[in-house]
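Following: one structure in structure tokens, then a few remarks.
After this line comes subunit A, so read on.
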Amino acid sequence: MTMPNVISASFLLPKRPVRALVAATLALLSAALGSQAQEAPKLKIGIVTFLSGGAAGPFGIPARNAAELMVEAINNGTVPAPYNSKGIAGALIQTVVIDEAGGTTKQVTEYRNLVQRENVDLVIGYISSGDCLAVAPVTEELKKLTIFFDCGTPRIFEDASYTYLFRTGPHGTMDNVAAARYLAETAPQAKSIAGLNQNYAWGQDSWADFRLSMQALKPGISIVTEQFPKLGAGQYGAEISALLVGKPDILHTSFWGADLEGFVLQARARGVFDARKVLLSAGEPAIFRLGAQIPDGTIIGARGTHGLFAKPSALNDWFRKAYYDRFATPPIYASYKMAIAFLGVKAAYEKAAAGTGKVPTQEAVIKAFEFLEFETPSGKIRMALGKGHQAIGDNAIGTYKFDKAAGQPTFVDVKYYAAECVNPPEGVKSEAWIKSGFKGAKCN
Partner candidate 1 sequence: MSTPILETRNLDKAFGAVIAAAAVNVRVEAQEIVGVIGANGAGKTTFVNMVTGYLTPDAGTILYRGRDITALPPREITRLGICRSFQIPQLFPGLTVLDNVLVALGIASSRRLGFWRALRSPARIESAERLLADYGLSEFRDRMITVLPQGVRKLLDIAMTTVGRPAIVLLDEPTSGISVEEKFPIMTTILDALRATEATIMFIEHDMEIVERHAARVVAFYDGRVIADGPTREVLTNADVRQYVIGAELHRRR
Partner candidate 2 sequence: MLTLVAILVDGVIYSSWLFIVSAGLTLIFGVMKILNIAHGGLYALGAYTAVSAIGSYFAGGYPPLASYALLLLVAVVVGLVFGLLIERGVLRLMYGRDEIVIVLVTYGVFLIIEDAIKVIWGASPYYASQPYGLLGRVQISGLAFSVYDLGLIALASVTGALLWWGLNRTRNGKLLLAVIHDREISAAMGVDVRRVFTVTFVIGAMLGALGGAFTAPTTSVVPSIGVELIVLAFAVVVIGGLGSIEGAAIGALVVGISRASSVHLLPEAELFVIYGVMSLVLAFRPQGLFRRVVARKI
């Protein structure tokens, strides 16, 4: 690594940044010296998640909370086995948290800052698929281990392959494939579908996956209307009327955050839920917030076996309780996904370090991470796709039921789908896979 040349750069800078730069350099020097002295090694992790904008509330903040919890628990060694050793391969975690807002140019800049200025050892982050796509090539350029924990687009590892990049969250295809399978099984009489999705990549891709899956599973199903309101629109009166006029048997929406909540409130008031199956493919984060506002019978996904879909286990029980105790709210899927990323990192580091008693090199960690299988609160995650860099996991879909007595949201008729049933095999692109009628899918 070359040292940043502080003296030559400093004349270009106003005073405050100079001080910060000097501070950063000192930190870097001390980190370098510290690791030489072999006392309490540190692992500096850059965390990138939405702290502002519409995605902060439903995803960004719960993810940051989970990161906070995991850092503390890992450093103290309070995570249940097999993660009960202190630190990551003996190194204590330090974090730098960055807001994911501001667009891709900004995020590429901040990623470079994390690696080159803050000198982090690895980066965990990114909810927006656009940010993931933009940052991915930079991980190669800067040769820095980077974990995408949430973003959904399958394009990352389907269009390219990476050495330093891993994604511990399954990509978005399985959300809608599982949902379509669920509906095909539980609502066989349905003859028409309609879509209401936000007009951006996530909404468009979700609807395309769902529509193609439904058409593959139930050939001849008709499409009543495909609505794409603007992201953040907030008012859905006309869209709801269009749905009421069209009378679809199934309504698919991948809405999230305030848009989802606003839509549920407005749609419920106008009886959209009364005569049809409504699928909220990313609805899980809203259930604790909306409670009884979501009508019973609504079909909800959590983008994996997270949250209420996570099966009881020592890890899951610990995670739910620790999270609830600390933040007074149950963890939602973004929290689970952040926790999974941390556990994946810990598992990979410790596999690489096995027996050496030293913090492993990045190369060793990468080697250990590829095709890794590790236990998480959401069950087993396997780095099976993208030459061992892209995770797959099981998925679950359930029907919502609000337990009035307990004042708690619950799911009934939950169906679990094995990872191989809802994810394409290695080397097959998602869209082609769905169109082929899920060729090679292994369902039980």
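Per the selection procedure, all candidates are chains of the complex that A comes from, given by their letters.
The rule we apply is simple: a residue touches a chain if its C-beta (ideal position, glycine included) is under 8 Å from a C-beta of that chain, and two chains touch if they have at least 3 such contacts; residues count from 1.
Small disclaimer: the values here were computed from a predicted structure and weren't measured.
Of the numbered candidates 1 or 2, 2 is the chain that subunit A touches in this complex. Within the complex, the subunit A residues that touch candidate 2 are 50-54, 56-58, 60-61, 199, 225-230, 232-235, 237-239, 241-242, 244-245, 257-262, 265-266, 269-271, 289-290, 293.
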